[in-house]
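Heads up, the thing below is written out as structure tokens.
All protein chains of the complex are present and in place, except for one that has been dropped.
Note that the chains take the letters A, B and C in the order they are written out, and that residue 1 is the start of every chain.
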Amino acid sequence: MPIFETQEETPRIMEPLRRVGITNLRSVARINWKGKVYTFLPLFEITIDLPAEKKGIHMSRLIESVTDAMSEAVEEEVMKAHSSLEELGKCVIKRLEGKHPHRRAEVWVKTHLIIPRETPASGKTSYEPYDVEVGVIKNEDGSFEKVLRVRVVGNTVCPHAMANNDGKTHIQRAVGELEVRAPFEEEIPLEEMIDVVESSFSSPTYTLLKTPDENAVVQRMFSNPKFVEDVAREIFAKAKERFGGRIHVKVVSNESIHKHDVIAETWS
Amino acid sequence: MPIFETQEETPRIMEPLRRVGITNLRSVARINWKGKVYTFLPLFEITIDLPAEKKGIHMSRLIESVTDAMSEAVEEEVMKAHSSLEELGKCVIKRLEGKHPHRRAEVWVKTHLIIPRETPASGKTSYEPYDVEVGVIKNEDGSFEKVLRVRVVGNTVCPHAMANNDGKTHIQRAVGELEVRAPFEEEIPLEEMIDVVESSFSSPTYTLLKTPDENAVVQRMFSNPKFVEDVAREIFAKAKERFGGRIHVKVVSNESIHKHDVIAETWS
Amino acid sequence: MPIFETQEETPRIMEPLRRVGITNLRSVARINWKGKVYTFLPLFEITIDLPAEKKGIHMSRLIESVTDAMSEAVEEEVMKAHSSLEELGKCVIKRLEGKHPHRRAEVWVKTHLIIPRETPASGKTSYEPYDVEVGVIKNEDGSFEKVLRVRVVGNTVCPHAMANNDGKTHIQRAVGELEVRAPFEEEIPLEEMIDVVESSFSSPTYTLLKTPDENAVVQRMFSNPKFVEDVAREIFAKAKERFGGRIHVKVVSNESIHKHDVIAETWS
Partner (left out) sequence: MPIFETQEETPRIMEPLRRVGITNLRSVARINWKGKVYTFLPLFEITIDLPAEKKGIHMSRLIESVTDAMSEAVEEEVMKAHSSLEELGKCVIKRLEGKHPHRRAEVWVKTHLIIPRETPASGKTSYEPYDVEVGVIKNEDGSFEKVLRVRVVGNTVCPHAMANNDGKTHIQRAVGELEVRAPFEEEIPLEEMIDVVESSFSSPTYTLLKTPDENAVVQRMFSNPKFVEDVAREIFAKAKERFGGRIHVKVVSNESIHKHDVIAETWS
């Protein structure tokens, strides 16, 4: 039985589309990071452009590109192939090149990283979770770009209330987001981006805190009061100094005295 | 052309179902509260039971019950008919009784309330938002029950850190939820449930705070340190005293020193 | 007691910030649309820029601008002042001009619209919900721009499966989003944007459908199969024809044969 390839027909409305593909795909990713293999279950989005004269893309070929890159990853090759989430993304695009014509392609991978930290007083190990997202973009000229995003939970300690209340103040959880968009070759470790954000709050936060650690965090918070604006400025200044590329910073503080949040955002 | 009523057929698997209906329906609700008409755009869920010998329910009749109750609401009748969200829910079930046989029915309405408050120092008016949900349940014996839920944003101030750091401590936003399940006739104003929760935090929160108000909130927080456990116990004790019915309390504190939350929950 | 205005101090890191303010603020909005007053409980975000030499903004003045615009709205003035969500946004910025120095300001309002429609066969009235978001931006030169967004639930009917299965195919819910960014004066009714999206699916969807209406929708779906790409192209073509300004279209189809979604996106 012949198969109709409806996707290859000419559409009634001839408009090129920039991003066509699959999104909210949960799958496996294995990354060989400094000699050790880590497993993730990220959300993937994979898109290509579609020229004006084609009705649709062949969606299953995008899935196969992920699946192929994954099964490759399961084998020995992962030891050299996928040394980072962005290498994995590029590998998916490379697979796609042999399967589906396109001029532009994007792969996005969203997952969590768990990083061990030392607690500030007792020196215990605390495992800290961070949200990360990596986009790999193949431009029409064949060049590759990447977009790296980290999301870190910290805190703000209000300097205005502290000045007006003899050292008492309000404190709250804040969430800092840093995005760097750069040429693919640029070396920008996600861990370093996380450090930039985490070190810019009034204090870093920890999953495990024994009483002496909790005291150390409280002391640090009171000696380092910061507006949400201060946190955003510090992340932005550090990121510009350390990373090449375009930088976007957004900090949202879940105010303990209000029902709404406050926000500070800037970009280069 | 005759219409096949597939819903009336006997299903292959003869199992009664307890809750069949529509959910995530966004619609309009108009409530006449103490002589003034308020408009909401709530999310609705409406379900009935389905006996073993019927394949399906007639979903459109549930929608019509909402629509009819609403169009009634648009008219003069709203002035006497819908004096609360639970009266509206009961009115939808009453409409449904004429349209679709059932033994048990539920209507759930989820919306926001905005209540004006006076700020603690400057005496300005601040408009405070609260999430509320109301369920009306008609039991098999024809009796009506209601479930009322409120969700209030407040804060916790750690007494443990305060004792160990000469008055310094960590503070954070916390969210308190109170549910009361009672006979329909029981008088339980949502506003009073909100007060019970809001007054149990280290301090209430306000949308508008000028500097003297902010100072008053900070002073109150430091003079009233509370664990998430303390907040839950206080809500529970007050609710048991004021409201008839079964009570469920849950408080989640978005810790400023951790990336995770802490939780305290109890019920009668 | 003197109040310390910490916000006016010079920050340690002198970086200007582009967007500083409040977000996730739930409040009331009243709009006089064609002579009738509608009430909404939207989410607001209000930001201004912050120069390098100021440590922070005065957050409470942003709240007051909303509150003032609202209390004005409660009075007679709403009859002429707030004829649309974007007029309300502009009104908040105008209030802000007298309260807090800034060069750039943004107000964002996110809410739902309920629009009555006629069902396709029985001619009954069905109340359809849509998500809308309106941004008003005052640029540094004093000019005003607006960003209008609508989100509409529809469906896609796969033409590829239909061609390969003698008219049988897979069908699913799809969500179309249209954004138009234009000078403030440009007349772009949200209702017309909604129509553009809703008319571009295989069929519009309805809250209330009696059996003859359901049949009409099914017949329309099968006579109008569309890829997610087709829906995106049609929205884009219609929007370019009808509205001035920059246009962004995104359609996500919640595939009934996959666990992931498919996406088509383009912009001018």
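A few points about this structure:
By our rule, a contact is a pair of C-beta atoms (placed from the backbone, for glycine too) under 8 Å apart; a residue touches a chain by one contact, two chains touch by 3 or more.
Given the structure is predicted, the values throughout are model-derived calculations rather than measurements.
The shown chains contacted by the absent chain are A, B, C, with contact judged over the whole complex. The chain not shown here is touched by just one of C:S60, C:Q172 or C:S200, and that residue is C:Q172.
For the chain missing from the display, the contacting residue among A:L17, A:M70 or A:L85 is A:M70, taking the whole complex into account.
Remark: the omitted chain is touched by one listed residue; of B:H160, B:R220 or B:R242 this is B:H160.
Here the missing chain is touched by one residue of B:E45, B:E86, B:E145 or B:E214, and it is B:E45. Residues of subunit B in touch with the missing chain: 3-7, 11-13, 15-26, 45, 47, 50, 55-57, 59, 159-160, 163-164, 227-230, 232-234, 236-237, 252, 258-267.
Hidden from this view is one chain, which touches subunit C at 128-129, 153, 155, 160-161, 164-165, 167-173, 203, 205-207, 209, 211, 214-215, 217-219, 221-222, 254-260. The omitted chain makes contact with subunit A at the following residues, 3, 25-28, 38-41, 60, 63-64, 67, 70, 111-112, 114, 125-127, 129, 207-212.
Please note the rule applied: only the chains that are shown with their structure count from here on.
Distance from each chain's C-alpha mean to the overall C-alpha mean is smallest for C. Rounded to whole angstrom units, the spacing between the C-alpha centres of subunit A and subunit B is 35.
In subunit B, the residues touching two or more other chains are 129, 207, 209, 211.
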